[in-house]
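Note that this complex is displayed minus one protein chain, with the remaining chains in position.
Note that the chains are named A, B and C in the order they appear, and that numbering of residues resets to 1 at the start of each chain.
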Amino acid sequence: MHINMAITATEADIQQVMNKVKEVGLKPHITRGIGRSIITAVGGSCKDLETLKHAPGVEDVVAVSHPFKLVSRHAKSERTRVFVGDVCFGGDEAVVIAGPCSVESYEQLLTTARAVKAAGASMLRGGAYKPRTSPYDFQGLGVEALRLLHQVREETGLPVITEVMCTDDIEMICEYADMLQIGARNMQNFSLLRQLGQIDKPVLLKRGPSSTVKEWLLAAEYLLAGGNRNVVLCERGIKTFETEMRNTLDLGGMSLARSLSHLPVIADPSHGTGRRDLIKPASRAALAAGADGLIIEVHPSPEHALSDGAQSLNLEEFASVMNSLSEPIRTVTRAHAVSA
Amino acid sequence: MHINMAITATEADIQQVMNKVKEVGLKPHITRGIGRSIITAVGGSCKDLETLKHAPGVEDVVAVSHPFKLVSRHAKSERTRVFVGDVCFGGDEAVVIAGPCSVESYEQLLTTARAVKAAGASMLRGGAYKPRTSPYDFQGLGVEALRLLHQVREETGLPVITEVMCTDDIEMICEYADMLQIGARNMQNFSLLRQLGQIDKPVLLKRGPSSTVKEWLLAAEYLLAGGNRNVVLCERGIKTFETEMRNTLDLGGMSLARSLSHLPVIADPSHGTGRRDLIKPASRAALAAGADGLIIEVHPSPEHALSDGAQSLNLEEFASVMNSLSEPIRTVTRAHAVSA
Amino acid sequence: MHINMAITATEADIQQVMNKVKEVGLKPHITRGIGRSIITAVGGSCKDLETLKHAPGVEDVVAVSHPFKLVSRHAKSERTRVFVGDVCFGGDEAVVIAGPCSVESYEQLLTTARAVKAAGASMLRGGAYKPRTSPYDFQGLGVEALRLLHQVREETGLPVITEVMCTDDIEMICEYADMLQIGARNMQNFSLLRQLGQIDKPVLLKRGPSSTVKEWLLAAEYLLAGGNRNVVLCERGIKTFETEMRNTLDLGGMSLARSLSHLPVIADPSHGTGRRDLIKPASRAALAAGADGLIIEVHPSPEHALSDGAQSLNLEEFASVMNSLSEPIRTVTRAHAVSA
Partner (left out) sequence: MHINMAITATEADIQQVMNKVKEVGLKPHITRGIGRSIITAVGGSCKDLETLKHAPGVEDVVAVSHPFKLVSRHAKSERTRVFVGDVCFGGDEAVVIAGPCSVESYEQLLTTARAVKAAGASMLRGGAYKPRTSPYDFQGLGVEALRLLHQVREETGLPVITEVMCTDDIEMICEYADMLQIGARNMQNFSLLRQLGQIDKPVLLKRGPSSTVKEWLLAAEYLLAGGNRNVVLCERGIKTFETEMRNTLDLGGMSLARSLSHLPVIADPSHGTGRRDLIKPASRAALAAGADGLIIEVHPSPEHALSDGAQSLNLEEFASVMNSLSEPIRTVTRAHAVSA
């Protein structure tokens, strides 16, 4: 931690800051410049120095160390592998989760599950409890949806993931689902994070639409600090001024999260773009950038979907996206490389 | 709802859309332009037409009516008054809520409460359960804080407000607090909203840091739809690219919310700027724009605060802000008005 | 400048950084912590140290001093007064500039000028060269508009301001206008800034829609560094995710600019909200927060305006806004202050 003193700081201001640093058990060091002094303190917990920011004569206080201890790559050099049944996130190969936004019926779910499995998906998604901006929108089938997920899981062998919105539902959902999802709007629902830190099911943590990468990693830190090491991160787009897409898929942020943390990171091109026509390029881009997987919304008949129809692929479109994932990156002209 | 057909739409595309509109019980009307047609449907619930957005030949679907029924001024022409004891939000005068970010001790709370009351505040705020970005930051004193709030309320007569983060805590907090706050990060915690829609205590609903005004009003709609009409909205700053301030206080959005809804709307200059030096101008601006009140963080010794020290006013600074609220708006030169 | 070394930094890494600091003529100081070291350097121009950010073993480099020398309050303690004729920006009273978005005709301009003067405005605005997002939108009357501005200035005595979009037009505009405006989209048109730094007319510098306060002040620094000290800043709203308003008026940023700089700062509620119904509260808020003035779009018949009709006030509405500026801030309930 550095405390930058203002040009106008008096000697008394400086002494007061030095004393405060000592009070909290750190050893201050002062560098006196021409007119401006800087006080440095290394080691220990410096959190309470934050309050120095507005002390007399102080211009700025700058923290040095990162506050995430367990999610950081400094804490664990090898990448974490999270297993959901025999599906492995963070291994050599990427994982594709697919399925409808909302579970609507047995038939809808089974048809989708069979098709996405045939196309290469390894896990089934389906919303039972839906976070909806308006109270008048479809809110999900609840427990009935959980039962349908379980049933289709038995028939297809695909592990299932569904969103948990409320601490009250955790126990129930754990009975039926193989993996629990924390939705973007709940990324900083700290009560939920704390309780999900104590379950023995893997958790998919979506990035909040206005969360920095650091805030996202700190939300994951809640889960790990609670004891749950089976955490997969999911970039799903952030809110920007752009209105043509539902969100702006931040693949740079995804790469950064993979670089700062040992946890697997996947991408959600469906929410990340909100447009059916952009899901193929976004999926390819995510995997080319190193994503550990994808989660994609698929519906047998998107135009009849009860939610997110505009961004859901139909079964053929999903198969087409899956096929595109094995095509190479666009070739670069290298005509000039031969001469010179 | 308007369905704009593409130039390339075929007659079959048009008929399919017309049929779909009829299926849901609406009466479609078609306007045929040179090359381009528009289908219009008025009345009924048009939600399922949303799914037409990506049907063949459709370029765009535009909704007409607003989805907020209860919070809208169309639903209730006179402004709502929310009473907390004999404090009235939405009446002729504005209300100031003040107090520490976190309840830290009996002495801290009582000292603050007495000072803010003397300076003109009508309600006491104090965090018992704190939403913190990092799991290693101070998380609040919990029930102990609730008891201290209650005790200081008895001694000073100031009604108290505190944040509820989790449905598990609602019952407990209702025992001690006069008003419950939904924090910015929980604005779209729909489980919490639904349950707070059913209590008989007034609720302060903070705007999420990346929520549009419409999303904010829809969150309030959850509360009203649940039966709780005693809702006060609070603008507390949104996330932007600017890094010098913690948030960008959106007073235009505050005015807009007051214009679209009959609910009282207050401003939080402490979170809205994150800087002690900007709280005075921001408070004055909010009231000049018509805010129904302010909520301000005050601490007897901000440099020792366990949270939000950088944006907390000390007791003298708070009194100074309160005094500034009765000063007039800056005078405008009108020298030229006399001549010409 | 602080160079924070990583935990993994070797002694060789540290020595290399120390040497680099010396090379540029600064005196490095090292603080060795348990595992982590920090190198500090005070004084001189540290710009080239920026490149150390990604040197081996370096975790971060943090600058200390601000790069704005002339616009800063440290450079000049008293507030600057900018005179346009006998209109004074930065004095005791605020200044209101009003007029149409675009100059459309003699009659339109004269009618507007007389009305805004009668209502209390001190200066006339009117666009001659219009920056338009689409090449097919009305681009302004050009020189003809300049002549009309000049003519109406002669008849009403109101000094006039108009936007300059291009270095080619500077000379011509200087002949006709009393003050030149740099539009938001040109805030970082550095060629324009450099040339306007050399004229002897006052300049109004609008904040770019995605500029931080620091970037804005640095744009002003270009003008002052070029020799033009008569600069007025104008906050006109920033781009955010909110879609209900054209921009988000950042009054916190306006206050911050007034606090960091000695230059006068005004607000533009017309562009800052983009909605006629929000201009009154936004104008009041800006002045209550200390704005040195306002610039407001007014048109005799906004529904026929060639540009920005949606945010232009008609003549009566403008008079009503002006009247509202002398009304007090909303009163705060202080019932409780007596007891306790």
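Just so we're on the same page, a contact is a pair of C-beta atoms (placed from the backbone, for glycine too) under 8 Å apart; a residue touches a chain by one contact, two chains touch by 3 or more.
Computed from a prediction, not measured in an experiment: that's the story for all the values here.
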Where C:Ser72, C:Gln151, C:Gln188 or C:Ser324 are the choices, the one touching the absent chain is C:Gln188
Out of B:Thr240, B:Ser261 or B:Ser283, only one touches the absent chain, namely B:Thr240
Among C:Gly57, C:Pro209 or C:Pro269, which residue is in touch with the absent chain? C:Pro209
Cross-chain touch to the chain not pictured, restricted to C:Ala118, C:Val143, C:Cys166 or C:Ala319, is C:Cys166
Contact set of chain B toward the excluded chain (per top definition): 2, 4, 7, 29, 31-34, 36-38, 40, 42-43, 59-60, 62, 64-65, 74, 239-241, 243
Positions on chain A where the hidden chain makes contact: 86-88, 91-96, 114, 117-122, 156-158, 210, 212-214, 237-238, 240-245, 248-253, 255-256, 259, 272-273, 275, 277-278, 281-282, 284-291, 294, 322, 325-337, 339-340
Would you write out the residues of chain C that touch the absent chain, in ascending order? 47-48, 50-55, 67-69, 131-137, 139, 165-169, 185-186, 188-192, 208-210, 215, 218, 221-222, 225-226, 239, 276, 302-305, 309-310
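By definition in this document, only the chains that are shown with their structure count from here on.
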Mean of the CA atoms for each chain, then the mean for all of them together: which chain is nearest? B
Express in whole angstrom the distance between the two chain centres, defined as the mean CA positions of chain A and chain B. 26
Take the average of all CA coordinates in chain A, do the same for chain C, and state the distance between these two points in whole angstrom. 37
Using the touch rule from the top of the page, what residues of chain B touch 2 or more other chains? 210
